[in-house]
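With one protein chain held back, the other chains of the complex are shown just where they sit.
And now, chain A:
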Amino acid sequence: MLEKTLTALITVLAGIGAALLLYWVLNKISELLPEKYEERLKPWFYILPAYLAIAIFVIYPAVQTFIYSFKTKVGFPAETWTGLDNYSNLLSSDAFRQTLLNTLLWILFVPVTVVILGLLVALLADRLATRGENAVKTLIFMPMAISMVGAATVWGLVYDYRPPGRPQVGILNGIVDALGGDPIAWLQENTLHFNSFLLMVMLLWMNVGFAMVLLSAAVKGVPTETLEAARIDGAGERQVYFRVVLPQIKGTIVTVFITVLIGVMKVFDIVFVMTNGNFNTNIIGNEFYLQFFNNNNQGAAAAIAVMLMLAVIPIMIYQVRTFRAEEAGR
């Protein structure tokens, strides 16, 4: 233990020391330049390490992944080019198409619902007295602080199933049982992707708090004069919300929506822990993990990652644009 603590301490000190040293050296180098260039180039010297880090840890792996997606047996002696095989094999398999469909359902359902629920809580809590508001917000924010796997344990108990006639451990089946019904195997029931939606509920539970905090701050930031002016002009409360408040927090709504959306596209742990994609609940993040770590099929895994990247890029561009437009408008 002591040894580990010491190691950690030394690592931290050495890391910070090295960073300080690096910037000191860069500073010295820039000072060696003629004064005219020094002022112009110094910012570049300072930002250089960050750009280097991005190049090494983001751009290089992304390019590498792209290349791997056209290969098979990556990392093995038999590594060869296979052209588009990884893509066509995936896209022609029924299981993968179901996986894509499930992912699409997640994308369509979760971000919108998170924003709506988050907004609802933010607006309603805003109406409460301070103490009530704080209590409500704390409760709703709390799941955010729980790790995904911890949440899965909690929800495992919610959806737990025992055969009819056995004592039910799960909350939902406990209720069903008390009402005299037969227990339902929640996570195994995949008619109309019912079980996928049950898994989505877990992500809602974890993300509504996040949305609420940001949206609530935005709602509070709306100048009261605009609300008063609207009311004086005879606007009803509903009109005040939809015509005055919402347009003023649109930027935050878009940010929350996109953050959750990108999170949903990458979601993995919930499905992995709860069903591992069985019972037709598979999604793209879990499929990537299976291909990479379970099947040792790095080519297919890379192809999935590339498809995911391609799907995320337009969203990111949109987000950056809105952000810039907003900054410009300020």
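Please note the rule applied: a contact is a pair of C-beta atoms (placed from the backbone, for glycine too) under 8 Å apart; a residue touches a chain by one contact, two chains touch by 3 or more; residues count from 1.
Heads up, the rule we're going with is that contacts and distances are computed from a predicted model.
Its UniProt record calls the unshown chain "Extracellular solute-binding protein", which is the correct pick from "Transglutaminase-like putative cysteine protease", "Gluconate 2-dehydrogenase subunit 3 family protein", "GMC family oxidoreductase" or "Extracellular solute-binding protein". From the options A:N27, A:T65, A:N190 or A:T226, the residue with contact to the unseen chain in the full assembly is A:N190.
The omitted chain makes contact with just one of the residues A:Y161, A:F257 or A:F288: A:Y161. Touch with the chain omitted from the figure is made, among A:N27, A:T259, A:N280 or A:Q319, by A:N280. Residues 73, 75-76, 78, 95, 161-166, 185, 187-188, 190, 272-280, 290, 292-298 of chain A touch the missing chain (whole complex, contact as defined above).
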